[in-house]
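All protein chains of the complex are present and in place, except for one that has been dropped.
And then chain A:
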Amino acid sequence: MSTVVLLLFTGVGLGAIYFLVASGLSLIYGLMHVLNFAHGVFLSLGAFLGFEVASRLGATTWTGFAASLLVGALAGAVFAALTERVLVQRLYERHIEQVLVTVGLGLAAVALFDGIWGTDPQFISGPAWLGRTTHILGANVPNDRFVAILVAALVLLGMVLFLQRTRYGMIIRAGVENRAMVTALGIDVRTAFTLVFTIGGIAAGLGGVLASHYFGYVSPLLGQTLLIFAFIVTVIGGLGSLTGAAIASVLVALLQQFANYYLWGTGDLAVVVLLAVVLLTRPSGLMGRRA
């Protein structure tokens, strides 16, 4: 029983990190039809800069941790906004080339991180409380899981409120539904594009800092590894659907955890099998509109 509870919390915590990466991907794809291969490096940059700031301010203090979250989010936001303005927006309506540009950026950025921080993982530590465990239903759950879940829930809430309550949120939702119509109404969707990238960057940057605490290290490949799972989550959830991304994140992470524990470490394979099953039965994903 206690194992199941532990796996549940660990899985939902991992799902929270997947959601932070996948939500941005899904929104960007939904609005712009761009599969952002550079999303993983937004995450890695956030994690690295967060790590640097935390180690300057004292890695084990709460100030350091809060600052690392803030800097991670900010780094992701700035990097993402620049990517959109400088690279993606210039290739207007040329979707495959937009994807290729993000592929190139991802490659170059990972190489650059390798050069700056080295290829070996940098082990990190946070406030002591994060490393301790809380006793729930007979299981000792590491506290960083709760923080990841809390932050992801806040981000989800923030995104939903933004999309439902603000003018730009409305434009973005309308753009996801029918971009041509929004443009025809004389609304400049380009600002919405930059905004969506920035929001995705914030989520990815936060995800980077949390992931580095979850896994205990930062490395240039951290973002790329998580990106692949985020892709799978996005496809399973349905491209462009935020709810789909949230449900699929938790589903994929839980499956991965349980398969790793009960089925001899086959978590990654189980996820791919789930993807194949979803594609065979519902090609547009769980919450995707019927194409």
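Throughout what follows, a contact is a pair of C-beta atoms (placed from the backbone, for glycine too) under 8 Å apart; a residue touches a chain by one contact, two chains touch by 3 or more; residues count from 1.
By our rule, contacts and distances are computed from a predicted model.
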Of the listed "Branched-chain amino acid transport system permease protein LivM", "Decaprenylphospho-beta-D-erythro-pentofuranosid-2-ulose 2-reductase", "dihydrouracil dehydrogenase (NAD(+))" or "NADH-quinone oxidoreductase subunit K", the name UniProt assigns to the chain that isn't shown is "Branched-chain amino acid transport system permease protein LivM"
Considering the whole complex, which of A:A80, A:I232, A:L255 or A:M287 touches the chain not shown? A:I232
Among A:L8, A:V21, A:A75 or A:V99, which one is in touch with the chain left out? A:V99
Sort through A:L8, A:V110, A:V250 or A:M287 and give me the one touching the missing partner chain. A:V110
Where the unshown chain meets chain A, residue by residue: 29, 33, 35, 87, 90-91, 93-97, 99-101, 103-112, 114-116, 224, 228, 231-232, 234-235, 239, 265, 268-269, 272, 275-276, 279-280, 283, 291
